[in-house]
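Complex shown without one protein chain; remaining protein chains in place.
All chains are identified by letter, namely A and B, in their written order; residue positions are counted from 1 within each chain.
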Amino acid sequence: MSERILTKRRRLLAAASALPILSAFASARAQAPQDVVLTNVSYDPTRELYKAINDAFAKQWQASTGQKVTVRASHGGSGKQARSVIDGLEADVVTLALAGDIDAIARESKRLPDNWQSRLPNNSSPYTSTIVFVVRRGNPKGIKDWPDLARQGVSVVTPNPKTSGGARWNYLAAWAYELDRVEGDQAAARKFVEAIYRNVPVLDSGARGSTTTFAQRAVGDVAISWENEAFLILQEFGADKFEIVVPLFSILAEPPVALVDAVVDKRGTRKVAQAYLDFLYSPAAQKIIARNFYRPVKPDAADPADLARFPKIKLVTIDQVFGGWAKAQAEHFADGGQFDRIYKPSGKAVVR
Amino acid sequence: MSDAALSGWLPRVRKPSALPGFGLTLGFAVSYLSLIVLIPLAVLVARAGTLGLDGIWRVATTPRVLAALEVSFFISAAAALVNAVFGVIVAWVLVRYEFPGKRLLDAAVDLPFALPTAVAGIALAALYAENGWIGGLFVPFGIKIAFTPLGILVALIFIGLPFVVRTVQPVLQDFDREVEEASATLGATRRQTVFRVVLPSLTPALLTGVALAFARAVGEYGSVIFIAGNMPFVSEIAPLLIVTKLEEFDYAGAAAIATVMLAISFLALLAINGLQAFSRRRFGHA
Partner (left out) sequence: MRSALSEGRAVRWTLIALGVGFLALFLVIPLLAVFSEALRRGMEPFLAAFDEPDTQSAIGLTLLVAAIAVPLNLVFGVAAAWAVAKFEFRGKSILVSLIDLPFSVSPVVAGLVYVLLFGAKGLLGPLMDDWQFKIIFAVPGIVLATIFVTFPFIARELIPLMQEQGTAEEEAALTLGASGWRTFLTVTLPNVRWALLYGVLLCNARAMGEFGAVSVVSGHIRGLTNTMPLHVEILYNEYNFVAAFAVASLLAGLALVTLGAKSVLEWRYGDGLARIHRH
């Protein structure tokens, strides 16, 4: 008797055990029909910028169309964010640290066309930035320009280029500087960059982690940083503790933005997503951009006081020096590339 | 599926027992295990398999990966050993002695489970950095903790501590004091009683705890990257290399390193479980 009941129970339990798992899968998000939600997948240091932009855009869009729009933001390391979009994160727009990451999305997922970068003005970059140095108050090590970072006894903080988009700009800026100085001698540039990385005691995985290591943990004499991030360090941690040192030569960082066609068509958000990207080039947005320490591509609309904060630097582009992101990525940051070759087995792997 | 199949197949592989529910519980446990753990891990191994065995071998034996594996496994083992010693002391103190604040400490032991690993990493890095409360104490001796392999050790001790304490503690609690009395009556000194009678019966539980602490430490990522320094060949852990591979969109390479780690950890677990079964037989049930 008990055998029969057990068999029955067994079947019931088998069925019941599958249920909760299935119902967990079935959860869906509810949305009011007229309201619209956009997802902007962005990189690390743009949090403050897009907080301001999103509010401004929502106001403007509601005023002109009557529709309520909420822009949800996701921030993280640029490469990690790109991978999430490839793996299916439904981003209506992506606003990443470098074109190489959006190229990867186009190549790996086909969610946007290969020519995405030509669809918006200025290589799809509504703002630019560059790479500068942050030092401790009084600049005790007398850091002035790139060669000072390669000096013995100077401790340099920069994140890992393998995991951080900003760190790639840092690395390429150093390389471009030396290449310019020695007039194209790649071997010399390599030696120079290697000397800088010999001075790096901590390779954080992201730009923000690196900032914290430098500012909070008091590690290092100089941090290589995005220009906007450098201003933010002064603002957040106190201008009485840190100083910005601007090198005479640096790289023009062009963080691009793009519409993810497959997602906006599926969700029916193409119009508002396109408007969001166009808005970035509008005078109102350009003003916000300058206020948040990014260099606006249309400076006319920006507050002159904000613009005055950006020093004049000789800037080169990645296309001029490295022949574009695809080439730079393969040569420098791919597995076994130039960056990997800086680090060699020390013979004794664990220092105890 | 497995349920009906198992109950037809199992009577031959199990010893007869009067208790019911074997097919049901084993069937459910195995199905659930397969759905949540085994099938997803099989997908991982299959992904690594696209490289072929020699491909996996090539990825796993590059000097950088070897160094990271060495860092991960060596420091995890060191942390597990530290936890073995201090875990037993802590469990002993919490079970056998009375002192003020004991209950609070007892509750705090589980903290590493509850605290998000990222928070733990940030808090530990702040404390053990040269300008931190604890790290500052070591500066005069020229010892750096945060951003060196020692920092990894600190994080992994933190992560693994509760495993040892919580597996040893209940066994010690249930330990029959009469056995100790008998030992003392037979003329053993206290030291002999503790080292020859009590500690051996803790061995199976201790081994389990150490195994779990070790296995957990090998894979730990969130708390370590904040305090490790992440320097290749010195303080770069294997899980970080997996993340690095992913950033390069090299899924197969990432899966290959993950598979190698998985294989080593699983063999370690299997060995320790075997050792545990052996000591259970050897020392009687704990």
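Everything that follows uses one rule, which is that a contact is a pair of C-beta atoms (placed from the backbone, for glycine too) under 8 Å apart; a residue touches a chain by one contact, two chains touch by 3 or more.
Given the structure is predicted, the values throughout are model-derived calculations rather than measurements.
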Option from A:R47, A:R119, A:R181 or A:R291 whose C-beta touches the chain left out: A:R47
Sole contact to the chain not displayed, among A:G76, A:P201, A:P299 or A:G324: A:G76
Residue touching the undisplayed chain, where the options are B:L26, B:L51 or B:L199: B:L26
Of B:L51, B:L81, B:I134 or B:L199, the one touching the omitted chain in the full complex: B:I134
Residues of subunit A (touch criterion as defined above) contacting the omitted chain: 2, 6, 9, 17, 20-21, 24-29, 39, 41, 44, 47-48, 72-76, 84, 86-90, 108-109, 206, 208-209, 212, 232, 236-237
Hidden partner interface residues of subunit B, rising order: 10, 13-15, 17-22, 24-26, 28-30, 32-33, 36-41, 43-44, 47, 86, 89-90, 92-94, 96-97, 99, 101, 103, 105-120, 122-124, 126-127, 133-134, 154, 157-158, 161, 166-167, 170-171, 173-174, 177, 180-181, 184, 188-190, 193-194, 205, 208, 211-212, 215-216, 218-222, 238-239, 242-243, 246, 251, 254-255, 258, 261-262, 265-266, 268-270, 273-274, 277, 285-286
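Note that in this section only the chains that are shown with their structure count from here on.
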Distance from subunit B to subunit A - Cα centre to Cα centre, in angstrom: 35
Touch list for subunit B against partner subunit A, complex: 3, 20-21, 23-24, 27-28, 31-32, 35, 63-64, 66-67, 70-71, 74-75, 125-126, 129-132, 146-149, 225-226, 229-234, 240, 243-250, 253
Interfacial residue positions of subunit A with respect to subunit B in the complex: 2, 6, 9-11, 13-14, 17, 21, 77, 79-80, 83, 86, 104, 108, 160, 162-163, 200-205, 209, 213, 216-219, 333-335, 340, 343-346, 349-352
